[in-house]
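Only one protein chain is missing from this complex, and each of the others stays in its spot.
== chain A ==
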Amino acid sequence: MLLFFKSLPRLVRNANKDMHRHFSMTFSSIVSIGIALLMALFIFVIYVNVGGFTNQIENEFMIQVSLNPTLEDEEISELADSIASTSSVKKVTYSSKDDELDALIKENGPMFKQYKGKDKNPLYDVLNVELKDNTKISKVTKKISKMDGVVKATYGGSAINTMIQLFKNIRVWGSVFVGLMVLIAVFLIRNTIKMTILVRKDEIAIMRTVGAYNWYISFPFVLEGIFIGFWGALGPVLICIFGYTGLYHVLNGMFFSNMMTMLKPYPFVLWTSGGILLIGMVVGMLGSYLAVRKYLRWTR
């Protein structure tokens, strides 16, 4: 361990020297990992912001179940319990027709006040149903509408349903794509380190002959991978910090309308940048580790 720390400056120097010695290969790896991380960054920014947007919509999104006016309080309570026990249902809340009218007046103006008073209110008592998984809204609505005592069950409609499905797909496929990009970066770095090992095979053979420990031989390659990852991540990090902040200010923190608000740059860009740097270095380390394990294995 003492030898490791004593040798560390030399190992770092060796790794740097190697990077300069095989500059073209190193540069291509840096560019590759940079591109991979940049794409991952774009997807992540979209993923996070769309995720926020979807949550905003989803939170406001529920099934409205209009109840038959002849139902007694006890029957309403039983119906609410029966809906609540349906799978995918998160929460059921009761709203009387008077509450509904108040909400209508509040949203659309005092002209609806004319419906206030006994027997004048044409609205129904309703149960507002929130779901755990909004993609099942159509199915659950159909099920509820068939229940006794229900006049009708409605939700935002198929357009919004499609939109939710679309956002879900973006999340899933975005994650898959980022994962794929990271895998490609690992593979590219592994290849670069493999080439470096092959170029340096005479030197490695001499090192073995004169009694260098295996870690002494392999560590500079792992360091090289980490450095490549770091330099590759630097571009995306700068774009994240300055690009996202700039975009946020240019767009005033909104995409198209105030329904799609962007996440505030701070601390979002700092966490994201830290994450990108870390991913870059871990990916670099992983790539070089794989190459070292395969091409520097020594048996007798």
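To be clear about the criterion, a residue touches a chain if its C-beta (ideal position, glycine included) is under 8 Å from a C-beta of that chain, and two chains touch if they have at least 3 such contacts; residues count from 1.
Quick note on the criterion: contacts and distances are computed from a predicted model.
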Complex member absent from the view - protein name from UniProt, among "Acetoin utilization protein AcuC", "Zinc ABC transporter permease", "Cell division ATP-binding protein FtsE" or "Pyruvate ferredoxin/flavodoxin oxidoreductase subunit delta": "Cell division ATP-binding protein FtsE"
Chain not shown: contacting residue from A:Asp81, A:Asp148 or A:Glu203: A:Glu203
Residue in contact with the excluded chain [from A:Ala212, A:Leu234, A:Leu247 or A:Leu296]: A:Ala212
Touch list for chain A against the chain that is not drawn: 3, 6-7, 10, 21, 202-203, 205-214, 216-217, 298-300
